[in-house]
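Next up is a structure, given as structure tokens.
Only a part of the assembly is drawn; its chains keep their places, and the rest are absent.
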Amino acid sequence: MRRGNGLEIPETLEDVCAPESMAVVVYDMQVGVLGQLEDGPAITERVVRVVEAARRGGYPVIFLRHFFLPKRLMGKFALRMAMSWQGAESAEDVVPILQRDTPAFQLVPELQPREGEVVFDKTSMSAFEGTPLASTLRDLGIGAYAIVGVALEIGIAPTVSHSTDLGFVPIVIRDGVGGRDTAGLQRAWDDFAFQGHAIVTDSDTIVPLLEKTS
Amino acid sequence: MRRGNGLEIPETLEDVCAPESMAVVVYDMQVGVLGQLEDGPAITERVVRVVEAARRGGYPVIFLRHFFLPKRLMGKFALRMAMSWQGAESAEDVVPILQRDTPAFQLVPELQPREGEVVFDKTSMSAFEGTPLASTLRDLGIGAYAIVGVALEIGIAPTVSHSTDLGFVPIVIRDGVGGRDTAGLQRAWDDFAFQGHAIVTDSDTIVPLLEKTS
Amino acid sequence: MRRGNGLEIPETLEDVCAPESMAVVVYDMQVGVLGQLEDGPAITERVVRVVEAARRGGYPVIFLRHFFLPKRLMGKFALRMAMSWQGAESAEDVVPILQRDTPAFQLVPELQPREGEVVFDKTSMSAFEGTPLASTLRDLGIGAYAIVGVALEIGIAPTVSHSTDLGFVPIVIRDGVGGRDTAGLQRAWDDFAFQGHAIVTDSDTIVPLLEKTS
């Protein structure tokens, strides 16, 4: 590994892949989100495989879970966004979706947190905005995270972008993330390559690394 | 009301007390927190009175709920704090407390969120750190919040301090907040007076204002 | 304008274009940044036109200015990024660029802040990360910003993305922003259209709106 200022500077996946320097972040694997994706079950299967490898390897595992505010607490931007996404003509026509503690909000049964794992709820796209994710990882001395879940073009791409402003190296597992908009997905991959901060890998590559206990 | 830069500048409680400019924040009214306070039931009663008045007046009501990370995810600072608070000699002796989704973590039965209200979970003392509280209030055009709950000297005082750095006017309801350390409570009141940002009131004063619908 | 929860919900450019609801943000118009762009002088000219219209209309004008940390303070991520961008083999080979208070760091002479305007310095790509921008705008009751400057594909796109997570409506002035990577620029425009939060306009459209004093 390269060094500078007395620090080890990670370059490759192997450089960051250790339970003391990388966490696994499971993004919005919720009933109501996966239900919108044709390949939901296939993604779930691949995410489960990564999470189980991470558990065998002793990695920190953190789940994110999205909810939208109840209608009474939606402000200008939230109402504007909901009207736009739902094609609603007026605020009255907005239908509250993905509300806290409803069935759609729950994590899919295959991906429930175990002892020693945690769920952070959020109302933002970036998993690092309005959550304790950054300070939790930092207190563990962790500056990198492998991310799996949905949807890449809606929530994971802004997470990757925001996290690099905070100094975290994102490891995006290509076949462990899903989405629906083909052009949007392609833009995300192209942007990761252009920005040059993220390490893009796949589950066949990372699973053996995760499982390898030191 | 005074004006500047085209804005109404609030001075008194009456200036901010309206559902479009103030929210009611209920801080950590959890089974496991109130159980540590002798006057828990009395505080609960007074908080309920404020919350019900806020509901009649149509105010946004937001609940905060604290949890500590599972032991596996506690880093240097979290372990240091837990050892200090628990008088533990080693990290192994740290007992996980107030864990997510345990009975102690729940809000007391008298203070469950109704439709249109929300709960934000947090791992910080400041209700504005690692939560969507600031952006939620701002999107509603709200720059002031009345706060009730526990504990003043541990969590509410840092919330008040942090929120003023973000530009929110705190309204602290003297008999609607509780705590355990007499000297710490006094320091909080003295500090609010010294900093000069917070409006300190009591429930007999604010309840009629909250109930008054425009 | 549409309404909801007692709030006016902006839809069009005309809905947000007023000095009490929108600010003008000038992003990284620095000597050392523009020097890298062939069309730097042309962009400067168009940005000046927008800023002068905003001044005539009485809008808040806020400048952002980027700097990189001195080498001694660059950590793992900062060194990794610098090595990657500079094609440096080792941390020793990293050349410090865009350092605070150097000539390259200065705003171009045509775009100096006037009385009543401010400069916020930053080390992040998002103008809202590690700066007082969000709280400054919010205290003014402002939930929208028109943005001009460089570079769209490097810094303005992450700013737009981050700001929507915070509830700000971005107005991107198509010919008032510049960049170098053609594919990256196209991705940014496509992504704004896909996300649906940003209002994209051009200077011929917005300048008359800015100049119109109420």
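Order as written gives the chain letters A, B and C; numbering starts at 1 within each chain.
Everything below uses one rule, namely that a residue touches a chain if its C-beta (ideal position, glycine included) is under 8 Å from a C-beta of that chain, and two chains touch if they have at least 3 such contacts.
The structure presented is a predicted model; accordingly, all values stated were derived computationally and were not measured.
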item	value
Total identical subunits in the assembly as filed, 3 in place	4
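Quick note on the criterion: only the chains that are shown with their structure count from here on.
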item	value
Contacts common to subunit A and subunit B (chain labels)	C
Subunit C against subunit B, contact positions shared by both copies (same if over half, else different)	same
Superposition of subunit A upon subunit C: rotation angle, C-alpha, nearest 5 degrees	180
Which two chains share the largest set of C-beta contact pairs	A-C
Length of the line joining the C-alpha centres of subunit A and subunit C, rounded to whole Å	27
Distance between the centres, which are taken as Cα means, of subunit C and subunit B, whole angstrom	35
For subunit C, residues contacting two or more additional chains	5, 7, 143, 165-167
Subunit A-touching residues of subunit B, taken from the complex the two chains share	60, 62, 69-78, 100, 115-124, 129-132, 135-136, 138-141
Subunit A to subunit C touching residues, read off their complex	2-5, 7-11, 71-72, 74-81, 83-85, 90-92, 94, 124-126, 129-130, 143, 153, 157-158, 161-162, 164-169, 181, 183-184, 187, 190-191, 194, 196-197
Subunit C to subunit B touching residues, read off their complex	5-7, 19-20, 135, 138-141, 143, 165-167
